[in-house]
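Working notes for the structure below.
With one protein chain held back, the other chains of the complex are shown just where they sit.
Up next is chain A:
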Amino acid sequence: DQVFHIVPETFQQVQHLQQLCSTLLLDLWKPQLPEDIRTGEDLHIRVPAPLVQAVKDSLDHHMISYKVLVPDLQKLVDQSMPKERSSHRQVPEGYIYTQYHPMEEIYQWMTQIQKNNSELVTQHYLGKTIENREMYYLQISQPSDKTKKIIWMDCGIHAREWISPAFCQWFVKEILQNYKSDPKISRFLQNLDLYVLPVLNIDGYIYSWEKDRLWRKNRSPHMNGTCYGTDLNRNFNSSWGSVGVSYNCSSEIFCGSGPESEPETRAVAQFIERKKSDILCYLTIHSYGQYILTPYGSTTKPPSNSEELMHVAEKAAAALMGKYGTSYKVGSTSLILYSNSGSSRDWAHMIGIPFSYTFELRDNGTHGFVLPVDQIQPTCEETM
């Protein structure tokens, strides 16, 4: 069901709307009665799902402009109800995906997810951070006799982009909750394995919770501990140190003392290098800006498969927009955003992974990094 918002402009339009409401027995939310519909005043009508197209056609035919106030009423209703226990205990009970979680809780979540979904999920060690914390990824893999190609997704390479780890957790939950019932997801898993790293920059993420919400880099010490942090997304071995970086530790885009100087970078790079012949797609999730970025950031020269890369990205952006109307810009980083070298996305493509994308999630700057919790769900749903 949808709720429409209309402001009738002429008496003729008012008459038509009154007729429409009476004939189709539409549910008037504002005003209460058809006789109270007036020109220049807000009109809100709930239209049952089967009638949505007919109503839209009728409005278009009579040149009445409208906006869809609520695209999915059931969803809104569900959200406002307290969560019911689902019969499938596949996800940790009570884990609230519409809230941001500190690292401790994310570690616990990973353990629980594996425990509750052991037929599909395994947790794997990737390496250690500079502050000695353990990095893990989740492998979602349906048992099968054929070797499957891999889709890799990492979140939280930049500490302050909290919506990113929130999305990785949401993504895992959605897959596990729906793989049996959703034909698309189930076909997906028949042919592909999903590897998800919920937080890449663990030390930085913790620091953004405890000390500085807008911290970006990791926490490696430099200059005798007077300066901290390398930008992990400038630290990969893809034209490292050439453009869009700083060699100064005090900068947010400090590229480190050398390519892969950081343990976090090495942990990810070594793993992906090993598995690269099976990896079909590399995704890295950031915020904000609402972009789907293709290689390269270090040069404007297009990658070899640039047409295909763009085509897929454009389809993704269109699907995303179909959900809540959020518009994402698509294109090569160096052309539509800024130049940068040493990014994980560029590196993944350079070593041969055909599809490599950076997603910059909501929003456009209104809230920026500090995206309110009530946007976690719509952001995750549309990105899904």
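As a convention for this text, a residue touches a chain if its C-beta (ideal position, glycine included) is under 8 Å from a C-beta of that chain, and two chains touch if they have at least 3 such contacts; residues count from 1.
The criterion applied here is as follows: contacts and distances are computed from a predicted model.
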- Query: Hey, which one's the missing chain according to UniProt: "Cell cycle control protein", "Interferon alpha/beta receptor 2 isoform X3", "LXN protein" or "Aladin seven-bladed propeller domain-containing protein"?
  - Reply: "LXN protein"
- Quick one: which of A:Arg213, A:Arg274, A:Lys301 or A:Lys315 touches the chain that's been left out? A:Arg213
- Message: With the missing chain put back, one of A:Asp72, A:Glu252, A:Glu273 or A:Glu381 would touch it. Which one?
- Response: A:Glu252
- Query: Can you name the residues of chain A that touch the chain not displayed here?
  - Reply: 5, 67, 99-100, 209, 212-214, 216, 231, 250-253, 289, 338, 365-373, 375
